[in-house]
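Removed: one protein chain of the complex. Kept in place: all other protein chains.
Letters are used for the chains, namely A, B and C, taken in the order the chains are written, and counting of residues starts over at 1 for each.
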Amino acid sequence: MKAVGARLPRYDGIAHVTGRTVFVDDVRIPGTLWVKALRSPSHHAKITKLDTEPAERMKGVHAVVTHKDVPLNVYGHLSALGIPGDEPLLAEDVVRYKGQPIAIVAAESEELARAAVEAIVLSLDEQPALFDIRKAFDPDAPQVHHWGNWYPHFEAEMDRRQIRKGDIDAAFDQADTIVQGVYRPAAIEHVPLETQVCQVVPEPNGRLTIYSCTQALYFSMGVVAAHLQQPLNKFKFVGGTVGGGFGGKVDTATETMCCLLALKSGKPVKWRWTREEEFLCSSTRAPWHMEIADAVSKDGWILGRKMLTLHDSGAYCRFSPYGLTKHSFHHTGAYTIPNLSFDGYVVFTNRVPTTAMRGFGVTSVSFATETHLSRIAEVLGIDPFELRLKNANRIGDTSPNGVVYTDPSTVPTIQAIADSLGHELPGEYRAMTPAQREGQWLPDHLVSQLGNPEEH
Amino acid sequence: MNLTVNGVEREVESAPLTPLLFVLRDELEIESPKAGCQQGGCGACTVLVDGEPRRSCLTPVVTVEGSQITTVEGLGSAESLAPLQEAFTHHYAAQCGFCTTGMIVAAHAYIEHGGGEDREQIQHALGGHVCRCTGYVKIVDAIAAVARGDSFDLTLTAPSHDMTNVGGAK
Amino acid sequence: MTAAPEVLLPASADEAVSLFGDGTSVTVVGGGTIVMPEITYGRLTPTKALLLHRAGLDGVSRSGSTVTVGATTTVAALVGEAAPLGPCAANVADLEIRAQGTVGGNLCAGEGPEAPRGDLQGALLALGATVRSAGAGGITTEPLEEFLPKRSSRLVLDVSFEEPAAGAFAALDRPHAHTYTALAVSAVRTKEGAVRLAATGVGWWGTRLPSAEALAGDHEAAGKAALNDVNLHDDALASAWYRERTLPVLVRRALAQLEEAS
Partner (left out) sequence: MATHKGRGVSAIEYPTGMNQNGDPSQAWIKIKPDGRVDVFAGTSDIGNGSKTIQSQIVAETLGVPYDWVTYDNSNTDSSPVCTGTFASRATFVAGMAVKKAAEKARERILEIASKELEIDPADLDVADGEVFAKGSPQKKISVADVAAAATWTYGELITGTGAQLKPYAEIVDPETGRVDLPPHSAISYAACAAEVEVDDETGQVTVTRLVSCFDVGRAINPTLVEGQIEGGAVQGLGLGVLENCYPYYPSVEHRGAQFGSYLAPGMEDLPKLETLIIENPSADGPYGAKGIGEMANNPQPPAIAAAVYDAVGVWVTELPITPERVLRALEAKAEPRREGKLVSFDEELSVNAIGGGALRFEVSA
């Protein structure tokens, strides 16, 4: 029988329903130490004193690790993409968000590890904190990041991501109406049912076996290897069975620290985040601030779009520059808009760093641009299905960065929704296909943006 | 202290206030109840205590001394699946699988108490169980199917000789 | 490592009272739904834990028109009661938590870390319930209003109320089975014809709404007046602003329900 297209049973289905799937927390290793972290109680502060000795002296505490124990404490997870590192594995002289790890301990029980964390002496000099990305650019805003309050290292050391296409000023001159709006989706949690969890076993041959819930075994192995400055054959990542991820388990939030504790103590260690840590200290989806102004004609063509995006990156950049770039590439949504001017900034604040989450970079822009389109339909008095179909991207149209669309399905998906709701479309919209534009669907303003789909 | 877990009487040494969840997982090595939140908020740790669904993370072990504890292991096995296990498999009601065991145990109590196939009733009965993957649709489908008495053709199977897991087959 | 707490397992109400003593350093564990996470998360390290599951403090009894609810009666056991208590109990958390959480715990539930707890307090305040409790000074019986401020040092034995002529319960829609109610209003018409109103979610424990009661004949006016009786706060579930807008709505809805039920 055919395997592709068939509703074959899940490979892991029987294991899941019988409770026999083994997640990281279910791996039993005798003699394992519990890990807990000393986390910053402050949103922004200088560390004036950090004394781990009282914890180290406690009976049953086998290792305490601070930034001094990390061979390469600051490593950029996306350095391969030209995004430099800014985030220390363990805080050095400053903490920039509440919950930031400062020191980690391994002890013989969870309770003891918690007590050891409490025994560490920490003194902080509180600094002014910044939470509002809209205020980050104010001259008197507190500086919250050593690079400044927004990411300055895009290509050519630009401090923003730009998209320019066509002639934006001409489009706004020609417009009958300009519709402007602001969109602000919230930070949300990934909420995997399995919290971050890791176990590390130091093997007799000097290798480390890392039981990990990472969504990306090799990526996380690369991160650990970089921090520890060791070759990949020093590590064996074991995992591949993850209790939900949604983007948050790309962060490699526990593995490196557990390796350091396993090496220092010479014993297996385990770190299972509490649900409260997961809610309060794990990275989130980013909050965004998006302003859109669309130049539209009275018959419903979108002639041009200006957009300004502020991405709340939290205290460090993690994957945010990547997310903003992806966001910019998709800021026209499923439509063809020939004239564009986009500026986007990755802005630092004193909240938990934000990271990838399902739909990374695009969930925000889909909300903004689609809600904006609904408003345009309302302003112009045009059926929202027809407005969308009219501007839908078609074969041969070009994307914001000049790439030709070869197989867009915007038209059939919209038609399918209209059908399922029993929404009557006029004949010309019912008959529309994604085929290359012609006739009434190729007005003058869309001619110059056309590309050749055969070349791609 | 003695507990009867999945029909087998077990002696336990954990301190009396220890949550049943950790007695099961850490002392008895019955790992199907999951430590999803330890706040009573997610249902991943739900087990049956004398047939009633209980959050094992909220239950001091001493309060269930002498009770019959049932986990998903006690409902059926890979070789002999319980109807709900068949239904969850057939309907793809598990994605990551982490909430699944708690869901099945709670659904078992729902069915045993005469619950029917009405979707709202199922959603109400299992309303405290969080699943982040499935959107719940297929979970409700599976429970409704069992309530209706559907039977499932599971002759078409995935390879059961190997369950790739963290750390290999168990 | 801290020593495991001493666990006290009374087999009768009398024994529970005697083991509780004046309550000093005793942590009472009813259903465990509130206490257990605190212990697990290391915020509460009991030296003595009094577990009530075998103390025989559960059950609902009726004597004439007086209803007495034992302290370890589960919230689930109240779901079938008349309004406002039944619907209020049904609105607490989810099926499994209701089957585990107890009335005593709900009354003694203090300031939750993120939102007010103790959803039943509103219904029982509206019912004019009295609480029988043990602790320093022996066993006392007092109105719930007077009990609430001292709840952390008392052991609840039972709570009693007179069956009302009619009752009503209105709450904000709960978007998720685990939330504490952001705001709820209970209303009661007593057999003598008086209207009693109370709310939860308008402060850190249940609150009577005397100003609203005084204007109960005019639902709109009563709703507005209710704002005089409360200290609204921001929390994880709702802002003071939002509670200010919706408390009058819920008072109005509860009074309308009450009128229908009467």
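Please note the rule applied: a residue touches a chain if its C-beta (ideal position, glycine included) is under 8 Å from a C-beta of that chain, and two chains touch if they have at least 3 such contacts.
Not measured: the values here are computed from a predicted model.
Q: Which chains here would be touched by the one that got left out?
A: The chain that is not shown touches these displayed chains: A, B, C.
Q: Among A:29, A:217, A:425 or A:442, which residue is in touch with the absent chain?
A: In the complete complex, the chain left out is touched by residue A:217.
Q: Which is it among A:40, A:254 or A:410 that touches the chain not included here?
A: Final answer for the missing-chain contact: A:410.
Q: Of A:34, A:316, A:360 or A:429, which one is in contact with the hidden chain?
A: If we include the chain that is not displayed, A:360 is the one touching it.
Q: In the complete complex, the non-displayed chain touches which residues of chain C?
A: Interface with the chain not displayed, on the chain C side: 112-115, 172-173, 175-180, 234-239, 241-242, 245-246, 249, 253.
Q: Please identify, in ascending order, the residues of chain B that touch the omitted chain?
A: Chain B touches the chain not shown through residues 37, 39, 41-42, 92, 95-98, 122-124, 126-140, 156-159, 161-162, 164-168.
Methods note: only the chains that are shown with their structure count from here on.
Q: Counting C-beta pairs in contact, pick out the pair of chains that comes out on top.
A: Top-ranked chain pair by contacting C-beta pairs: A-B.
Q: Roughly how many whole angstrom separate the Cα centroids of chain B and chain C?
A: Going by mean C-alpha positions, chain B sits 31 Å from chain C.
Q: Mark out which residues of chain C touch at least two other chains, giving numbers and ranges.
A: Residue numbers touching two or more other chains: 41.
Q: In chain B, which residues are in touch with two or more of the other chains?
A: 38-39, 41, in rising order.
Q: Please output the residues of chain A touching chain C within their complex, sorted ascending.
A: 60, 109, 111-112, 114-115, 274, 276
Q: If you look only at chain B, which of its residues touch chain C in the complex?
A: 15-17, 19, 38-41, 43, 46, 52-55, 57-60, 62-63, 106, 124-129
Q: Which residues of chain C touch chain B in the complex?
A: Interface residues on chain C, with respect to chain B: 4-5, 7, 9, 29, 31-33, 36-37, 39-41, 46, 49, 51, 53, 93-97, 99-100, 177-178.
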